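One chain of protein is taken out of this complex; the other chains stay put.
Chains: A and B, in written order; residue numbering restarts at 1 for each.
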Amino acid sequence: MSRVRIAQLSCGPEYSGVQNEIAKAAQSVDAEVFFPDITLKDIRSGFDLFGLDVRSPDLKLAIARARALVEGTIEADAVFIATCFRCAEAAIVRNELRRYIHENSRLPVVSYSFTERTTAGTLLTRMEALTTIARRRALLAREVQEGLTLGVDSGSSTTKAIVMQDDQIIGTGWLPTTGVLKSAEDVIDLALNEAGVAREQIQAVGTTGYGRFLVGEKIGADLIQEELTVNSKGAVYLADSQRGSSTVIDIGGMDNKAISVQDGIPGTFTMGGICAGASGRFLEMTAKRLGVDITELGPLAMKGMSTMVPMNSYCIVFGTQSLVNALAAGSSPEDVAAAACHSVAEQVFEQQLQEVDIKEPVIMVGGTSLIQGLVRAMGDLLQTEIVVPPHSQYIGAVGSALLSSGFIKDR
Amino acid sequence: MKEYIPRFVGTVTKYVFVESPDMTPADLAIRAYEISQGVMIKETCFGLQITGRPEEVDAIITRLRTFDPSHIFVKDRGFPPGDPRRCRANLGGARPGYYGHEFEISLIRHISRGIEELSQRGADAPVHPPVYSGPAGLDARRLQEIIESQES
Partner (left out) sequence: MAKVFIYPTTSLILSDLVARFGHQPLSAALQIREKIQTPGLESPPLQITPEDPKKGLKYAAVEVPSGVRGRMSLYGPMIEEAQAAVIIHDADFSFGCMGCARTNELIQFLLRKREIPILDLRYPRTDEEGIEFVAAIRKFLQEIPGDGS
């Protein structure tokens, strides 16, 4: 298979010592980054026509290169936009270029703000998603599950498995992740038992999530794929929204994903989160502190008013301190639960949703989508009715089971 | 991270640009080869890249400059010629510095003119160099004229 060619639009990575990390991340998914070749004349006209009058020459160059990609004078399979973290000028350019490319071409695009600490490992999932979209458009176009397939999502907090047959979910398994392989084996057993089928009958297997390579190799998966494309696919499939545009939000245990999807294929996406204060982990800690099970946190939050408790910390430690203070000052558990949900939703909104274009329907998936208080808080912020499809907590496993059915004939 | 073992340690590389009505990069290359004495010379579309020990490179450049003093321009380069890290074929596009050269070459004829003129004027003669004053404003009198012409 030919190498995927990722056009790099950037300012600063060579001088931050991270250009090699970008190149390595691309190489590890059999892709290569390149710099679109344009002339000084193109730079002048491209920059003038775009109309964003920035000062930094390298940002002007990035703008002109983006124009060449959109106009098709330079061919690429995907676009990676990277600028220095904490640079306001570059952040404006990064956002506008991402939007411009997304709206005016079919090129998948991801933007990232790096520091000198950025490593190839951090960039790997993003690069993998870019290459998957470029390389596997046909696979990602699949809208119907066929045959008998198994999907496993080895996440940082929980491991999930799904057995599907003829476009129906017939078995599920869900467990906290303890050992990556052990948890995977256990959830597979749960799902197979519920489905009433034997391991040998399964025609194709797909894995996703942090442990996808380890688990995939162990169980001989046909498809090992990052969670950005798999979850998008799973989300629009379950929400019955496979055609047209949609937005997928997945607030996970370790990081959050916001994906702008068109016809089931991610167009732009962000991944990350500055601190665990904006993750599912914070909600777990809140539930623990309130002495309730995580499954009770959502209903509790629905009864409370988030505005009654001051909580706007970006940090899980200070956030927890805020809720302890609020409880000591007499706030009700309901209000504290609601405030915790609002805090997480607000941080995801401020830090990540600004980097993708929100188009309805907005679909929330992952374990945290079962916390109604969080879904409500997100809906309030986005001023829209959030869709939480059935089996939303199994999103990666469903996506894997769906996509892996494309491999049945190959066996 | 892998260990990095540099090559060409102790050498310098200099770009020699020629932008002349009387001399092409190929002409310059022939003259350079004649006096190269083992120093590495690479011909390019704009002139040459010369790599060697600093004093050897300087000696060649001093000689080369005499062939067409006002149309030969020299600057240091960080990389040796053909380095894969800066090569267009590997980057997919020109290295960033290329555009800067392209821009300066587009106006270098004015510099050539300036060099030619130097012998005509005393070193202490007053100078009036172009200075940057930001975007030009509209003269107040001219603005008044425009306003009046619109009113009439």
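In this text, a residue touches a chain if its C-beta (ideal position, glycine included) is under 8 Å from a C-beta of that chain, and two chains touch if they have at least 3 such contacts.
A quick note: this is a predicted structure, and the numbers were derived from the prediction, not measured.
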Per the touch definition above, residue among A:Glu75, A:Glu103, A:Glu116 or A:Asp189 touching the missing chain: A:Glu116
Contact set of chain B toward the excluded chain (per top definition): 1-6, 8-13, 15, 17, 65, 73-79, 83, 85-86, 91, 95-97, 99-101, 103-105, 107-115, 117-118, 121, 123-125, 127-132
Those residues of chain A which, in the complete complex, touch the missing chain: 11-20, 23, 40, 43-44, 54-61, 83-87, 89-90, 114-117
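The definition used in the following text is that only the chains that are shown with their structure count from here on.
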Where chain A and chain B are represented by their mean Cα positions, the distance between them in whole Å: 48
Sites on chain B touched by chain A in the complex: 1, 88, 91-94, 96, 99, 102-103, 106
Residue ranges of chain A touching chain B (in the complex, touch as defined): 5, 7, 20, 34-40, 43, 58, 61, 65
